[in-house]
Every structure is written in C-alpha cells, then in structure tokens.
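Read through the structure below, which is laid out as structure tokens, and then see the notes.
The complex is shown incomplete by one protein chain, all other protein chains being positioned as in the whole.
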Amino acid sequence: MIKAGIIGATGYAGGELVRLLLGHKEAKIVWYGSRSYVERKYADIYQNMFQLVDDICQDDNMEAMAEQVDVIFTATPQGLCASLVKEEILHKVKIIDLSADFRIRDVSVYEKWYGMEHRAPQYMKEAVYGLCELNREAIKKARLIANPGCYPTCSFLSVYPLVKEGLIDPDTLIIDAKSGTSGAGRGAKVDNLFCEVNENIKAYGVTGHRHTPEIEEQLSLAAGKQVLINFTPHLVPMQRGILVTAYASLKKDISYEEVKAVYDRYYEKEYFVRVLPEDVCPQTRWVEGSNFVDVNFKIDPRTKRIIMMGAMDNLVKGAAGQAVQNMNLMFGVDEAEGLRMAPLFP
Amino acid sequence: MIKAGIIGATGYAGGELVRLLLGHKEAKIVWYGSRSYVERKYADIYQNMFQLVDDICQDDNMEAMAEQVDVIFTATPQGLCASLVKEEILHKVKIIDLSADFRIRDVSVYEKWYGMEHRAPQYMKEAVYGLCELNREAIKKARLIANPGCYPTCSFLSVYPLVKEGLIDPDTLIIDAKSGTSGAGRGAKVDNLFCEVNENIKAYGVTGHRHTPEIEEQLSLAAGKQVLINFTPHLVPMQRGILVTAYASLKKDISYEEVKAVYDRYYEKEYFVRVLPEDVCPQTRWVEGSNFVDVNFKIDPRTKRIIMMGAMDNLVKGAAGQAVQNMNLMFGVDEAEGLRMAPLFP
Amino acid sequence: MIKAGIIGATGYAGGELVRLLLGHKEAKIVWYGSRSYVERKYADIYQNMFQLVDDICQDDNMEAMAEQVDVIFTATPQGLCASLVKEEILHKVKIIDLSADFRIRDVSVYEKWYGMEHRAPQYMKEAVYGLCELNREAIKKARLIANPGCYPTCSFLSVYPLVKEGLIDPDTLIIDAKSGTSGAGRGAKVDNLFCEVNENIKAYGVTGHRHTPEIEEQLSLAAGKQVLINFTPHLVPMQRGILVTAYASLKKDISYEEVKAVYDRYYEKEYFVRVLPEDVCPQTRWVEGSNFVDVNFKIDPRTKRIIMMGAMDNLVKGAAGQAVQNMNLMFGVDEAEGLRMAPLFP
Partner (left out) sequence: MIKAGIIGATGYAGGELVRLLLGHKEAKIVWYGSRSYVERKYADIYQNMFQLVDDICQDDNMEAMAEQVDVIFTATPQGLCASLVKEEILHKVKIIDLSADFRIRDVSVYEKWYGMEHRAPQYMKEAVYGLCELNREAIKKARLIANPGCYPTCSFLSVYPLVKEGLIDPDTLIIDAKSGTSGAGRGAKVDNLFCEVNENIKAYGVTGHRHTPEIEEQLSLAAGKQVLINFTPHLVPMQRGILVTAYASLKKDISYEEVKAVYDRYYEKEYFVRVLPEDVCPQTRWVEGSNFVDVNFKIDPRTKRIIMMGAMDNLVKGAAGQAVQNMNLMFGVDEAEGLRMAPLFP
C-alpha cells in the first residue's frame, strides 16, 4: 500500500486528489495537510467526505510527513514546494508537485514569468515534467515530478503529434483556451463569486499568462527549435473543464486520413487520450470527472490551416488525475489504477 | 457475472445506469435498448462512453432480451413496463422498473394520478417497492421491483424515522422539494431549454404532482394510518440534485439529542444514509454523483415544528444508483458494489 | 431634479440603484459613496457604467453629503445607518435605508435577532416601513424610510390579502423561500464562489433567519394578533430572483373565484403586483430586471390548505427598485418613474 501525504488538501486540486485516492486500491492517504484548517476535521471542510474520511487536517510539515509517507503531493501555490524540498526529504519520499515550481527548466524564464525568486533551482534539471504520455519512462525513475499545468496538458496533447511530425508551422500556432472556474482555486476573491462568473465570459492574462512559457518549452522540445505562440485563456461559467482550440498553418497539402493516421499512431495505445471520429468536436461535458483528454482536428482547405481541439477535466487530467497517473508510474502500479471512472453526464 | 439489459438506455437515468454498471465488478451490460437510436452506436449518443462502450443500440424487445440477460432495467416512461411484463418473462429474468408502473398498490389511485389505464394490475401486489433501506429482505426475494421515484426516495428517508416513531403529526406534514433539471428527462421540450431553465426557479405540479400518492402510500404504511400531505416540487437551474425541506408539528416537547438518537438508530447501519452533525444543512453538491442521501433536522421551539431536510443525487439514489442497489440485493452481491464512489466536488 | 447620494454604491444593491437612477427622468446621482473604493472611478469597479458614469467614489460622510443632496440611500450592512443618522441630517435630507436598522419597531427584537446594539432607537418609531403597496400615504410624509428586506417584500405581498381578510389561519403559515446569490452581497466569501454555489441548493438560517421577525411583525399588524411563522430561505444557483412558496390552512371552504376576487381587490390598482391567471405559477425569470412581483395561489381541497406563491427580482422590488419607488412617493413624482422597464428574458 502506497502511503500518501497531501500538502494543500483543502484546495480544489487537493480535494480531487482525495476523491481519487479514496478509490485507489493500492494507495491510502495518511496525511491531510491544510495550513488554513489545521486541527479541523477534513470532512467538516469537504462535507462530501463525511463518513468517508475521518482524519484531521495537519500542518504543512514536509519533514515530518516524509517520515510517514511514500509520496508527497504538493497542491499549493507557486513557491511553496521549492521552499521546502531538500535532499534529505528526497532520500525518503517521492514528490509530485502540482504547482509550477519545477515545470520550467530555465530559472530565468521561471523568475521572469512568475515574478519570484526560485528557491530550489538545483532541482530544476532533475525534476521530470510529468506528462505521462510524453515522458513515461523518465517518470518511472524520478524522485521529483513537475506535474504539468492544466492548460499546458490540454494544449500540448492537442497539437503534439503535428508539431513533432513537422506537419504544421509552429510559428503560426495560436492557442485559444477556455476554462471552468475551479482552475482559479478556492480563494475568496470577488472575481470568482458566482454573480461575477455566471453569465459571463472573458479573456484574461492576454499575452502574459504564466502557462505560456511552459507550453512553449514543451513545444520547442517537440519541434526541435524555439517556438513562440499566442496563448489566450478565457474564464467560462462552469465548474470543471478546459477546451483548447488551436490554429496553425499546414506546411503542405494533407488529407484528413493522413492527419488522422498521425494522431492514431501517437495515441492509439494511450488509454487516456481519445482521438474522436471525423467531424466530432471535443466537448468538456464528455470528459467531466474523468482522466480522459478528447482530441480532434479539422482541416480548412480554404485557408490551409488546421484547427486542433482538445477537451479535458482541469481537475483530473489537468491536475489530480495526472498526479495519480504519475504516482502509479513511479510506484510500478497499473497506470490507470484509480482513474478508470467513466465521465459523469449530465 | 450478472448480465444486464437496459430498456431506455439513452435517457438520463439509462445513461447513469450505464455509467454505474461499467464500474460494477459483478455485472455487465449485454443489451443497450433505445428505441429512438436503434442500430446506432451507443457511444455516438453518449460520447462520454467513447472507447468504453462499443455496443450498438437495440430495440425494446423484452422477450428477446429475457433470453440473454439475468436482469432487465426499464428506464422508460410510465406504461411501457406494464405493457410488456408477463409471466414467461418473469420466469426467466428479474425486472427492476424505474418507471412508476408498480410503485402504487392501488390501481385506482395509479389510474387517477397518472391518467392512464394500468396494463398489468395483476403484478401490483407482487412488485416490491424497492426502497432498500425499508424493504431489504423483501427485495432479496423479489422478481419485480418498483424502483422508487426520486422525490419519494428523498422525501421518505428524510421524514421516515419521525413518522414511524410517532413523534410528528403526519397530518401537518408539508414537503417542499427542489430538483435539478435532469429529472425532467432528455426529451426535446422548450420548457427544458437552457435559456428557459437558467436564472429561474418555479414550482410546478402544485397540489397535483404524481409523486404525491407514492409518498403518501409509504408514509401511511409507516404511520399506520392514512396520511395526506402537501408536496410541492420546484425546478432549479442545476443538472443533478434534489433537496427536500419538510415541515411538521411535533407531538410533544423533544430535545435535539432525542431526535438525533432516533435518526441514528434508524440509519447508523445504513451506508448510504448520512445523518449530518448538528446545525449542518444538507446540500446537493455534497452528494453529487454518489448514492448518498444526507439528512438532518432542526427543531423550532417557537413554533413547535421540526424542519427535516434531505439532499440526494436524483439520478443516483433517486434512480440508477438505487436500481443497482436493488440488483445487488436481488443477486446476493455486496449491497454497495458499484456504488462506493465518493461525491464529486466541485 | 432630485439630487441623490448613495452610501454603499458599489455593492450589488447600490449598483442596481445606480442603474435605475440613470434611467430616472427626475433624479440624478451626485454622490457615489463607497468606502472600499474611495477616489477610484466608479466605472472602474462597475465597468457596465463605462462612459455612462464619470464620477469618482467618495467616502461615507453623511453630514457632508446632506449638504449636497436631497435624498440619501444607505445600501450598507446593518448598523451603519443607525450609527450615522441624526436630527441635523434629517432636517436637511430624506433617508431611505436599505439595511435592516429601522425595519423592526421593537428594539429588543432587533437586538436579539441581529446580535448588535441599536445605535439610534429614537428613530425606530418614526421610521416608516417602506412597503409602498401597504404604507403609501405614510411614506409620502416620511423623513426616514426603512426599505423592506427582499424576503419580507416577496413573502408579505404573496400572503397579505388572505391574512388581512382572515381567510387563513396565520398560525399554520409556513414560508419556504428561494433566492439567487446576489442577495448574499458582493463580499469575498468562499461560500459565494461560483464553484460552491453552482450545481447546489441548500437551506440556510433555518429557524433563525433575520428576516423572520420582520415578516412576523408585518403579518401581526395585518392579522391583528401576534403571528409566529416558519421561514426557511434557500440559496439557488442563479444571480437574481426570489421565489416564495407559502403554505397555510384555510379557515373555511372557499372557491378559487372567491380567493381570486380577494387578491384582485387588493392588487388591481397596484401596477407592480401582478396576480397571474389561474394555474400559472410565478417564475423568477418573468420578473428579472423589473420591479414587478408576480403572485398566485392554488387551493388543495384534499388537505384544505392553500399554497401561495410570489416571484420577484431581489435587487429591484426587493431592494433598489422599491427604494426608488419610495423616493418617488416621498418627492411627489409619478410612483413608477424609472421603474417601467419590462422584465428581461432570457
């Protein structure tokens, strides 16, 4: 049995980790960390867990936790994991960091986009970018996983095969993304009140969203050259779900069947990536609550562009589900254990 | 392995049955019945099931189905099950009817409230009212289950202990219920369009909703006398969830602790009924996607009334989940098999 | 031209006052008070007012304001108005208080339910309860108006004719109310985040909501005797709207036509109260954005009860609209000026 500790168990991603690990046959949570609610019953905060979780919330003491657990999930704001991680901890436990601290290899890029000093740059090279479909073998051997951001996961998986195969011009890539509100976290902010979010859609972080360099770094690795993109996220009045609509110019005339064959080649063995049938657009409702990413594309012969689309649950494949998938790989468990639930509809 | 057939697999309750049975270790679906979509792939209609269900929809042929399955779920409009059921079918399979056809024992009451002739009155006595917490032993031996209505399940479980114990005057009972829109089904009606349901709340079926006699019959059995109530359902702009707020006069002065002890006595061994801590109100979000019913109460010493509350997912405990729970009982499987998922939040 | 000042102009009720007064031919706002946003442009906070309002937010200085305006609206939390009002201010301006400070005549009742000392009890008798349909003549002469609460307005207008005429037993009255989230205000609280409110319904303040004594006081005046009720509010995932469903026992057999005649008699000259046709239930979507209250009822001959229903926009007739209606009465302007907009649908 894998013993897990969660730092930040009362945020939305932390809460989702709890839900998923409760249904996992080979893991159990032994430390519910939540600085805001220390000594309160976890089920008082997340009442869905009444009679399912009897534990009390504890402080974010990574050293003490490392004595009791096999794996630590940090579902906290940027900077916390980097400030706590050190060699003696990594000797004892594996860490899966759901924050952005180790997602970007270049310290200066991190510090520029995140506006803070990095407290543990010595681990930036060692940390493995935990996009399971991309880095499966490296993940199995890692001590420290940088669990990918929600937008980057959905964006990358939607466009990766065509970038990697050189079928699109990566300099023309534009990613227009739309997310439900759980991505903004459980902090009490006026902007996230029901009356502000409902009946509204807006772009935010235009030209400056922090997930941009993360997407660019992974795409650059795939393209074998530096890639700059436009990435624009939007806030949608729904709880869960990310939809990515990506545009790029095709490098040559290519048929639907040829592109489909490329997607199939990359993803047919990937349980969690579903390439939809022709002309069927991904929709967030069809993946809600599950670890699936649905992708598809449409060629526009008029403009010689291709539109690539992906839909995903931001709290599952975009956060907690991918973290569990990483844990499964790291501990030699069936990769889909605890993640086989079908999407919930309606 | 229990082989299951579903008539009406593409309605919302049918779709939920599919989701639950896919996660059930001892059952599998071998017949996806859907008159509207015969010969179409099930996953074309319910795209969440893409790559999870490869089956084709079939017609509602109960006789042919009875040759291939162990249990038939009818998730169809009133009247269909009664028009199909017969002795030679019941000799071969068990039937769990999610419609109202066998929920009421008195034919004349059924025909008055439902406005249609009953086609199989001979089974009204045999059919067992499938409220598992109430009729567990009878369900185990039944051939034909009348799966309870969504409102009756939530209403009954919220007030049952106090009615049974004679602590409230049943003639003063008023049940004000609120439901998400999935309860209205997947039919294409203007009234159920997004723009009609969103930003709106309304009462409907005031003094005349068909679930009224079903609730009254069960309460009358519990009270040992004829009970008439007011039951008012409301439509709320959400997908899933039923909340019941019930009011009744207390027959005598009684303390919180005494009432709590009664609820605990009735439900402490019931996995799916959770009696919440003092002053914590049931909320539908805390049970979404699960088979739980959360109940609680509040005494008003000023008016000498008690307010009883219950929250439930109308598609799970209010329909498909309870149907699976009934199946488990009928086939001697662990009652909670396939139903242990934690509620999804947010 | 009536010069108006608003204290609390950046809350939801304050924002609605601004919207309504912008469309009012005989009033203009000369003071936008907002302690939280002093010296910021009002339109930076409420961007809908970009290019419509150029003013800067000012502090809550009631004395300075009294020099510049004819009427002051206080759209602030309980206690503020009572702490500021004094004779020299009331000599200069009229005050319409949207908080609860002057709604209840009995200081001890106020202090018990609101849990705070009342700072200006000397005005509790003088203040007129500003339910225009009830106290029109007194309002015209008042200096200080207690603008009614949202729930009380909708509850009272729904049941008033039958209480006043003695057709129902007021001791059996149960009011089950449902409100959109704007009623909870614009404060940054976790409970009001989109992800907490959406896909959820809950009761709150059960047996203890502060609007209870306000409703009871007005009903007692109508009934000519002390009335105690059960009042249960619920939070619904919508922005605006209150629906009231009220239950009471009829004192005698009475027909639909007789009750309808009573409602018509009380309301046929009331522009803002619409008695709906038989069997048509009030719905919040049909009054959104307007000052209308839609009411109707249904007799249940089985239980000898009557169900009374009302729907209203909590920010208009439940707050800012009624405040403007009061202002119109106080200044001898056409009572419906600025309030004639048709409801917005969808």
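By written order: A, B and C. Residues from 1 in each chain.
Here is the rule we use: contacts are C-beta pairs under 8 Å (C-beta built on N, C-alpha and C of every residue); 3 or more make two chains touch, one makes a residue touch a chain.
These figures come from a predicted structure and were not determined experimentally.
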Where the complex has a chain not shown, which of B:186, B:304 or B:340 is the residue touching it? B:186
Touch with the omitted chain, as defined above, among B:218, B:239 or B:303: B:239
Looking at A:201, A:261 or A:336, which residue reaches the missing chain? A:201
From A:83, A:108 or A:230, residue that would touch the chain that is not displayed: A:230
Subunit A residues touching the omitted chain (full complex): 174, 176, 178, 180, 195-196, 198-204, 206-207, 228-230, 232, 234, 236-241, 243, 245, 247, 281-285, 288, 298-300, 302-303, 305, 307, 309, 311, 346
For the chain that got dropped from the picture, name the residues of subunit B it touches. 12, 181-182, 186, 188-190, 192-199, 237-239
Hidden partner chain, residues of subunit C it touches: 12, 15, 18-19, 22-23, 46-52, 182, 199, 239-240, 274, 276, 280, 283, 285-290, 294, 340-346
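FYI, only the chains that are shown with their structure count from here on.
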Greatest contact count: chains B-C
Could you please state the distance in Å, as a whole number, between where the Cα atoms of subunit B are centred and where those of subunit C are centred? 38
So, in whole Å, the Cα centroid of subunit A is separated from that of subunit B by 36
What is the distance, in whole Å, between the centres of subunit A and subunit C, each centre taken as the mean of its C-alpha atoms? 46
Numbers and ranges of subunit C residues touching at least 2 other chains: 195-196, 198-199, 237-239
